[in-house]
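With one protein chain held back, the other chains of the complex are shown just where they sit.
In this document, chain identifiers A and B correspond to the written order of the chains, with residue numbering beginning at 1 in each.
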Amino acid sequence: MTVHEMKHAASDGARLEAVGGRLSRVDGPAKITGAAHYAVEQQLEGLAHAVMVESTVAAGTVLSIDTRAAETAPGVLLVLTPDTIIPLRTASDWFGTPPPNVPYCPLARVVTYSGQHVAAVVAETFEQAVAAAALVKVTYDETPAIVDLSDPKAGDGIPIEAMTKEWGDAQAAFAASPVRVCAAYNTPREFQAAMEPHGLIARWQGEALTIWEPSQWLDGMARTYAEWFAIPFENVRLVSPYIGGGFGSKALALAHSAVAAASAKMLGRPVKLMLTRPQNFTSYGGRAATRQTVAIGADRDGKIQSIVHRGVNETAVDGMWVEPLGSVTSIMYATPNFSSKQNVVRVNTVVPGAKRAPGENPSAFGIESAIDELAYELGIDPLEIRLRNYAEEDPHARKAWSTRQLREAFAAGAEAFGWAKRSPAPRSMRDGHHLIGWGVAAGTYPVRRAHGEAVVNILADGSVEVESSSIDMGQGTYTILAQTAAETLGVPVEQVSVKLGDSHFARAGVAGGSRLAGVMTGAVYKAASQALDELIGLAIADPRSPFHALQANTLVVRDGRIASPRGEGPELSIAELLSAVGREKIEAKGDTMPATTTAEERYKNYTTIAMSIPHTEGDYSRHSWCAHFVEVRVDEDFGTVRVSRVVSALDSGRLYNPKLAESQWKGGIIMGIGQALLEEGLVDRRHGRIVNGNLADYMIPTNADIPDIQTISVGIPDPHSSALGGKGVGELGIVGVAPAIANAVFHATGKRVRDLPITLEKLI
Amino acid sequence: MNDQSTISPTTLSIHLTINGRDHALDIEPRVTLLDALRDRLHLTGTKKGCDQGQCGACTVHVDGERVLACLTLAAQVAGRSVTTIEGLAGEDGTLNAVQAAFLEQDAFQCGYCTPGQIMSAVACIREGHAGSDEEIREYMAGNLCRCGAYPHIVAAVRHAAEGLRS
Partner (left out) sequence: MRDFSYLRADSVEAARNAAALPGAMLLAGGTTLVDLAKCGVAEPSAVIDISHIKGLDAIDVSAGRAVIGALAKMSHVADHAEIKGRFPAVSEALWQAASAQLRNMASIGGNLMQRTRCPYFRDPANFPACNKRAPGSGCSAIGGVTRGHAVLGTSEACIATYPGDLAIALVAFDAEVHLGERRLKVEDFFLAPGATAEREHDIRPGEVITAIEIPGSAAARRSTYLKVRDRQSYEFAAASAAVGLELEGDGRTIRDIRIALGGVATKPWRARAVEDALKGKTFDEATVRKASELTMEGAVDHGANHYKIELAPRVVARAILKLGETA
């Protein structure tokens, strides 16, 4: 929705505009001046303010909701309860599974977790709505809750057959191995904690609904709203010009979204709802708590003979979330025998959700800790043991890697870190009161692919517009799409404006699974190529074109000027040519779909995740890879751990913009430091409630917790992974950070911490 | 008591000086400076991240010092001078040195904490707390960034501070 002025600082020399150039963020000037208006910052006439009321029990039935005091409070327009909210229809899930034909009520009568929305208040001002919401009195018939994975009532859970991966005879091979390690690794409930809270503005105009909401997936969320309100998909417009961080949390329309949209319809006024920070810990799921056991059997040279892996993640009583815990376990190392199985356990929580690298993240914590334990068991350097078991092909899919620069990552990272100077024994490096530890771990993330479309317009003044319903939550979509269009068309990047974040633009799928850049650069490349073809076609063929007489086969466009490849004949700017041939505009819509794709398939592609292309499709297995080298300093008296140095070498294939890719990698690494040392949703076991749902008590790293971080790109273009050769960036960086830190803590202290986070009481 | 005690207990008529401009407001006493800026004056550059004094996204300057707008009542700063991110660049659009350094160093991703970071950084340099990377990290610790731009924020503050010193 937003056109950016291109006043970037040209810092890194020539060819900034090209794909691969270190162009500064094109949306940067708006963000550093406060001019970037995020979704809920739209100013609308007659805006009313909604505030949610949440359950204070984790399980039970709502007996009564006394709304009298709230209804008569100053400024109150509407109090919504399950009995008064308009009925909605159930929407399909993100796979597009047809919904059951039952009504949907986003306010709960039956409570399945603490913090579930049970009522809402809409008032003239935010302050009035907050005050009135506190006056709503709810009574419950409370029933016992299953509070977490360790609750005796939780049981073993439900086996997820689709997660089972087996080859060889893993149990027998493990039993027969001369060297064995086996341990349990746990990760707690973790939260995305994006700095921008969830919220939205909903406005109805007749049967047309406009939603301004931070979104990682405009088309998917628009579909949900359309289904809830039984209106055509085209009647929903979702607008999300900037997203203040998502990390997986902003891909779905949620219960509070439905409440806001319903109340706007009921009132005939636009309604704004912003969840409070505590509500952001209970209104949608963070990363599920996980438990894994990893058993590795090896021979005395450290060659792995067998890996036996069992995993469990928590899910909700009324919703299913599978955190694929065997995803890294099954591909990181070569092993002739392997077994991985997984259960999910229902507990009284909001349905867990995607948080940066769902699956790969906890999976790597298990296997990358376990192989470190094996290294010490054998007396082999932790880096060396990884190289001895290097997987030359995908051990699970039995396919060649498209590209796997992991060996290069180990080498480059070790060199830059100075790994060779490491003293092998635990507790052998110190500086005063600080025990120093060095640890290494690898990470990986699959290349998830899908199709996208984009519109590229060349305007009469020679400027270029790119339009897409994809989004920029900080990954740099605005910037890399400008670079892609500029390079493809041969125009200066200053002449390109990128419009994103409006579901009425050309469609895009979810910004999740690190797929968006690969998908959208491909779509923009295609649309821009079509526009260029049309432009050159006009220049050659139109009788009014100055090039017409040249009878050239082709022309080139450089710096926005059209000329013959050898430079003979005329040279015109794009604007001059369009003027000469009497064209206002060249429009091109490009998509990456096969020509035979039906309209229904297209709709499904953009509004569900059912049509994602498997990363092992065809002859190759496609993944990003990385190796993290970490130094920690552990205070020997206090048990406090500080990360003092990080060197990470990463293979994300070709980087569309290294400056922005490095930022994303570092962001992942920093979130991984938080995961390793700080982050944990603390559950009161009597109430089944998170008690630290705020940013003071659910601690994420501060600036003071983070050292300088060195990232090294070891990727090479991967033609099997995307049109322009890139692989995923956004999620890769976090994978492997927590085990690298845990391994460094072991090296520093001799204590193996297998339960995240590594807090001081575990080391004291 | 001054004359404000005679005004209706539920609505105050106040004047706020924001970015050098006077704004007249009729508001309830419980309205925070943050909500006054965002909802009443449409100055949405100041962000609401936690509304509890725990993240720093709402950092503004009051009489030149960085404070949190979410824990400041609007009524309390009547008579004081408030500067927000919208008032940082020059009248002609010339970026403040810190803003320029944030862009150059890629010191943000999603951009939501960024106005608070920049307001905090400007004050940090002015206070004399940008003498070393370690000091910058400590004195910028009140501004959380979930995208993890911290190393680049430190670099931006360092560069801006060096630029201003020279």
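The definition used in the following text is that a contact is a pair of C-beta atoms (placed from the backbone, for glycine too) under 8 Å apart; a residue touches a chain by one contact, two chains touch by 3 or more.
Predicted model, so just to flag it, every value in this text is computed and none were measured.
> Name every shown chain in contact with the chain that has been left out of the document.
Missing chain, whole complex, touching shown chains: A, B.
> Pick out which of A:Arg300, A:His433 or A:Arg544 touches the chain that's been left out of the picture.
The single option touching the absent chain is A:His433.
> Looking beyond the chains shown, say which of B:Leu16, B:Ala123 or B:Ala155 touches the absent one.
Of these options, the touching residue for the absent chain is B:Ala123.
> Could you pull out which residues of chain B are in touch with the chain that's been left out?
1-2, 4-5, 9-10, 12, 28-30, 32, 51-53, 56, 59, 65-68, 70-73, 75-76, 79, 120, 123-124, 127, 129, 137-143
> In the full complex, which residues of chain A touch the absent chain?
Interface residues of chain A facing the absent chain: 56, 74, 114, 127, 130-131, 134, 278, 433, 635, 637-640, 642, 677-678, 682-687, 689, 691-692, 696-697, 699, 701-705, 759-761, 764.
As a convention for this text, only the chains that are shown with their structure count from here on.
> Which residues of chain A touch chain B in the complex?
Interface residues on chain A, with respect to chain B: 8-9, 11, 24-25, 27-38, 41, 43, 125-127, 192-197, 242-247, 274, 276-277, 473-476, 659-660, 662-664, 666-671, 694-696, 700-704, 706-709.
> For the complex, give me every residue of chain B touching chain A.
My answer: residues 28, 30-31, 35, 38-39, 42-52, 54-55, 57, 84-86, 88-89, 95, 99-100, 102-104, 106, 108-115, 118, 133, 136-138, 140-154.
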